[in-house]
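Every protein chain except one is present and positioned as in the full complex.
Read from first to last, the chains carry the letters A, B and C; within each, the first residue is number 1.
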Amino acid sequence: MSNTDFVLAIEDLTVSFDGFKAIDTLNLYIDREELRVIIGPNGAGKTTLLDLICGKTRASGGSIKFKNTEITRMAEHKIVRAGVGRKFQTPSIYENLSVFKNLEVSFPQGRSVFGALRFKTSTEVIARIHAVAEEIGLEALLHTEAGLLSHGQKQWLEIGMLLMQEPELLMLDEPIAGMSARERELTAELLQRICRKRSMIVIEHDMEFVRRIAHKVTVMHQGKILAEGSMDKVQNDAKVIDVYLGH
Amino acid sequence: MNTIKTWIHQHQLGGLLALALLILVILPAGLDIFRLNLFGKYLTYGFVSIGLVMLWGHSGILSLGQGVFFGLGGYCMAMFLKLEASDPISTRIQSTPGIPDFMDWNQLTALPLWWQPFHSLTFTLLAVVLVPTLLAFCISFAMFKRRVSGVYFAIITQAVALILSVLIIGQQGVTGGVNGITDLKTLLGWDIRSNSARYILYFANAGLLLACIWGCMWIQKTKLGTLLLAMRDKEDRVQFSGYDVANFKVFAFCLAAALSGIGGAMFTLQVGFMSPSFVGIIPSIEMVIFAAVGGRLSLVGAVVGTLLVNLGRSYFSESFPDLWLFLMAALFIGVVMAFPNGLAGLLDSHIKPWLARRAASRQTPVAATGDPVVPASITPTQDLPLPTTIQAQPE
Amino acid sequence: MSFSDILNIGLMQGFAGLSLFAVLLLMGLGLAIIFGQMGVINMAHGEFMTIGAYTVYLFSWLADNRFPRFSQTYFLVAIVAAFVIAFAVGWLVEWALIRHLYKRPLDTLLATWGLSLGMQQVFRSTFGPKEVSPTLPDWLMGSWAPHEGLDIPINGLFVLALTLVITAALLLAMYKSRWGLRVRATVANRIMANASGIDTRKTDRLTFAIGCGVAGVAGAAFTTIGSTGPTSGSLYIVDSFLVVTFGGAAHLLGTVVSAFGIAQTQSISEFFLTGSMAKVLTLLLIVFFLMIRPQGLFASKVRR
Partner (left out) sequence: MNTDYQAGRRHVLQGLIALALAGVSGLNWAASLPTAKVNTTKLAVTDSEVVVGQLHSATGTMAISETGSIQAEQLAIDQINAAGGVLGRKIRVIKEDGASDWPTFAEKAKKLLVNDHVATVFGCWTSASRKAVLPVFEKENGLLYYPTFYEGLEQSKNVIYTGQEATQQILWGLDWAAKEKKAKTFFLVGSDYIWPRTSHKIARKHIENVLKGKVVGEEYYPLGQTNFNSLINKIKVAKPDAVFAIIVGGSNVSFYKQLKAAGITGSKQFLLTTSVTEDELLGIGGENAQGFYSSVKYFQSIDNPNNKAFVAAFKAKYGDKAVIGDVTQAAYLGPWLWKAAVEKAGSFDVDKVVAASPGIEMANAPEGYVKIHANHHLWSKSKIGQIQADGQIKMVAESPKLNEPDPFPKGYQ
């Protein structure tokens, strides 16, 4: 059943908290270099789905395959090393460190205890940090303490930290929440740029933004997939209008 | 001269140098050998304190069982010294000469097998570091892989301290029981109780402590140090950047244990005995308080705090025998309430800005003050985040 | 040894386990509220128990010297008084100390450790450094012997009954009263609780004080089986924390089950091993169990 071409293949995934099924026999397939947006009302299980993929929450049943490898029981850091990056809903960066250090820590080298002890900031690392900083528009702020950045800049920094790891699948949880119109604009451009080299899953509420970036949209409701397809298609889906857009 | 100054600033060695000046020059010059020996004893607790700075302040893991590792290091050293003190000639009045006196009292007629290697100084010195580290590894590996954290970890370390102290007291035939291992005299024939030996041991201890602080500063500056700090504040982010956080926590715990073990061994050498009262819960908590008073984020601060608390205890208990516990209690509560980052935090948040303001008002350019450890803006609230955001709740 | 002897010993040993269960539970209950519900690591818990013990001593002194006709009944009054006094001190401590530290739970450990040092010295200055012994009512200190060779300690029965009453009252209060609702809401989500009109500060103070009050009752009850001195409370503190942690800090019911489990393990192993080894064995089992189930026996499952 599973297609080896998919970056991510989720089949019959189920998780329950004290009997409440947050995700219920869900199937989802993501193509290479696809930017998928997941929408749905609060409590639909969107964030839980991301948690399950990156290993933060453990599934009660079903399978998650990343590039045809089963990752359902894999340790979190191994899933990351396999190539899955995850951005959290609220910006999760190291506020006390500079932008440069934030990016440096995310560089995928010296990941063992003693490796980290021996890690040197080589020219290769510096070059990569500058490249990523340019990508996310923070090059001028490299030596600023991250806690002093604006909310939007923090979101970008976290995306930048993920880019340092060059993930093949990047998952973003509401990346533009709390951003100004201008910042949304820039973020949309950023996402479109970076998805050329990788697949992405984005959770978002802002329909304008979704329309702009999505290749395909998945609508979730009560732990299940309600509809899937292009933005136009799901927006005209009667079920979706009923449970979500109609409200 | 200026280049040296910048070098010191760059490497944030100002605090370390000040501490070195204090314990290598000022104290030995100003104190008689009795008081100096006392300070030597306090400095051995300093090893535990810097371990706690690395473990608690820097990595966010509170251990209430550091006394266990201090005790183990001390016991290893004490076993070696006791064997040396128990040669067949000085123990000829025993039923079995040549074994430690407490074994003889407990009808042991031969040295237990696991005591044998402690005839060797090399083995002993290795054991001083490795025995605490190994135990720390076993505990922390099991705990952190199972994601035990915060208060729960602290309470488990307490239970470990309790288990070990009951065991040591209960197995008095091979451990010396509640009296500990006492009456230690010589190290390779060198009388450790003479004044000259005390001076040498004091300086060895002080030098070793400064070296350990320097080593910890170096670790703080590597990527490992950055990661430990990052892990304390945003454990999830570190984990989802591809790091196995459990391994890093194990490292921090083992490091703190090794440092404590060294401190214990130095204690045995300078004080001349080791007792299970160190392994228990009360000394373990007191050691946390030493670090807290000095500042859990500052290596130098924690050592200074250790010295101050112990000095305070000696002074108060000599001068105000009826009130000294109130004074200590007030000190602990006061520090926690008013200066959560300890005396070092006070320096960073009040004194340095004040100095900077004064300097600025004199129209002199302000150089970046050499903060010994971490930026002052770090808040100590990350120990156990309460659920503060709505996202933490189930959907 | 005859069959009836074995039966008697079995019964008495079973009761020994039960009475240890009651002791552990009673010492853990106050902490389960303070530590489990509020996250405050109260190292002065033992000293609040000592307050209860000294209250009994005071009442016993009054009964001996002023009101001899109450010498058989003062104890019940003293238990209520122990609650009231420990409650009041707890209220004061929360106001002066704890409320400033809610955002720094590990710091509560240090501050309350300082507090416990200070309280011990207060006891020493007030009641003298030596232990004291309240004169306990005769009906409390004997044994109940239903037939030859079987003695059930009445003080054990008393502690057991008291523990059951207090536990039932706390469970009821926690799950049926408005206070309990407020506490649970505050624990679950402080901000939301605040937003929905719950005075979380008042709830905190009341909760802390009730926890201390229960500790006072425990201390009062333990005068029947233990010592009363400035440092008596320190005998109980580690066991209390282990009981609460082992049970899973968030659930009162967990504390009950955990106290039962630890008591049975310890009392059975004590019968077959030496006392020290029994203690080590029990502690090791707890540590291993917590390794396998870090959240304790009972933990609430939520998405974290």
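Note that in this section contacts are C-beta pairs under 8 Å (C-beta built on N, C-alpha and C of every residue); 3 or more make two chains touch, one makes a residue touch a chain.
If you're wondering where the values come from, they're calculated on a predicted model, not measured in any experiment.
Shown chains touched by the missing chain in the whole complex: B, C.
Checked against the hidden chain, the listed residues C:Q37, C:T167, C:T203 or C:S234 yield one contact partner: C:S234. Residues 32-35, 37-38, 41, 93, 95, 101-102, 104-107, 166, 169-170, 172, 177-180, 182-185, 193, 271-273, 275, 277-278, 314, 317-318, 321-322, 324-325 of chain B touch the missing chain (whole complex, contact as defined above).
Residues of chain C that touch the chain left out of the display are 1, 5, 8-9, 12-13, 15-16, 19-20, 23, 120-121, 124, 128-136, 141-143, 145, 151, 153-156, 222, 224-232, 234-236, 266-267, 270-271, 274-276, 278-279.
Throughout what follows, only the chains that are shown with their structure count from here on.
Centroid distances from chain B, each centroid being the mean of CA atoms, peak for A.
Ranked by the number of C-beta pairs in contact, the top chain pair here is B-C.
We define each chain's centre as the mean of its Cα atoms; on that basis chain A and chain B are separated by 42 Å. Chain B and chain C have Cα centroids lying 33 Å from one another. In chain A, the residues touching two or more other chains are 17, 22, 48. Taken residue by residue, chain B touches two or more other chains at 394-395, whereas all remaining positions touch fewer. Interface residues of chain B, counted against chain C in their complex, comprise 62, 64, 142-143, 146-152, 154-156, 158-160, 162-163, 166-167, 169-170, 281, 285, 288-289, 292, 322, 325-326, 328-333, 335-337, 340, 380-381, 383-384, 386-388, 390, 392-395. Interface residues of chain C, counted against chain B in their complex, comprise 35, 39, 41, 43, 97, 100-107, 109-111, 113-115, 117-118, 120-121, 125, 188-192, 238, 241-242, 245, 249, 274, 276-277, 279-280, 283-284, 286-287, 290-292, 294, 296, 302-304. Those residues of chain A that touch chain B in the shared complex are 17, 20, 22, 42-45, 47-48, 54, 56, 75-77, 80-81, 85-86, 88-90, 92-97, 101, 104-106, 108, 110-113, 116-119, 145, 147, 158, 161, 165.
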